[in-house]
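For this view, one protein chain was removed and the others were kept in their places.
And now, subunit A:
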Amino acid sequence: MKKGMSFYFQLAFTLLVCAFLIVPIFMSITAGLTNNYFVGVKSGLTLRWVYQVWGLYSDTIWLTINIALVTTLVNLCVGVPCAYYLARTRSKLSAFLDECLTLPIAIPGMAIALGLISVYGGISEFRMSWLFILVGHVIFTLPFMVKSVLAVLQSINFRVLEEGAASLGASFWQRFFHIIVPNCKTGIVSGVLMTLTLSAGEFNLTWMLHTPLTKTLPVGLADSYASMRLEVSSAYTLIFLGMILPLLMAAQWLNRKPKRTA
């Protein structure tokens, strides 16, 4: 097939956009690995900055992983039943819940954080612990989990499947764990990946909620941008990318997969 002018124009445009997005990331990565960024790569490559970041900020990394995992766990336990309930019932209550779940997507993270602080901020034990951030993250990410499972549930005829299982003698819980959960696996996995990614990268809300002892990676990152030399914060970014990119790639891969089999 002969490719016309417009094809090459589009290709050039796409490459340009990619470059626009990727070049800064690439620059940042090199910055984190060079001895002296102002001298350039010829000053030599090093892992020194990475080690230094690890020494300074490893607790933020562990806390981020911890919060992301627990958020995911909470989302699994709450989000999947919630999506199932929403898909199953069509009542005023379920419509209201559906609306409530959309809200955190629309409201800025700052506002959610402010709400949390003004209501629960007085309970200092809670305010000081990482659980406070966890609550914020659950509120922020739960809608994504629910919507992603809900989308799958609405695309399969799960009621008939359930009726089929019931006719064979399966109790409610057997139906839920044998039929519903396995058949929304794609929704659950993509919800999990989304939760992990969103929680690990969340800044707005976390920045408002954090205390000096409960800093997550993105908050620490902002901190280092403000107070450290460029190479250190770049190395920090590098670690962050190393954590988040595999998750993003897994999510992308998962989104493509169903289309191939369908």
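Brief remarks follow.
Note that in this section contacts are C-beta pairs under 8 Å (C-beta built on N, C-alpha and C of every residue); 3 or more make two chains touch, one makes a residue touch a chain; residues count from 1.
As a working rule, contacts and distances are computed from a predicted model.
The complex includes a chain that is not drawn, and of the options "ABC transporter ATP-binding protein", "Lactate utilization protein B", "Twin-arginine translocation pathway signal protein" or "Sarcosine oxidase subunit alpha" the UniProt name matching it is "ABC transporter ATP-binding protein".
The residue from A:Gln174, A:Thr211 or A:Asn255 that touches the chain not shown here is A:Gln174. The missing chain, though absent from the display, is touched by one residue of A:Thr102, A:Asn157 or A:Asn255; that residue is A:Asn157.
Among A:Ala165, A:Leu205 or A:Met243, only A:Ala165 touches the chain left out of the display.
In the full complex, subunit A touches the hidden chain at residues 156-157, 160-161, 163-171, 174, 178-179, 182-183, 185.
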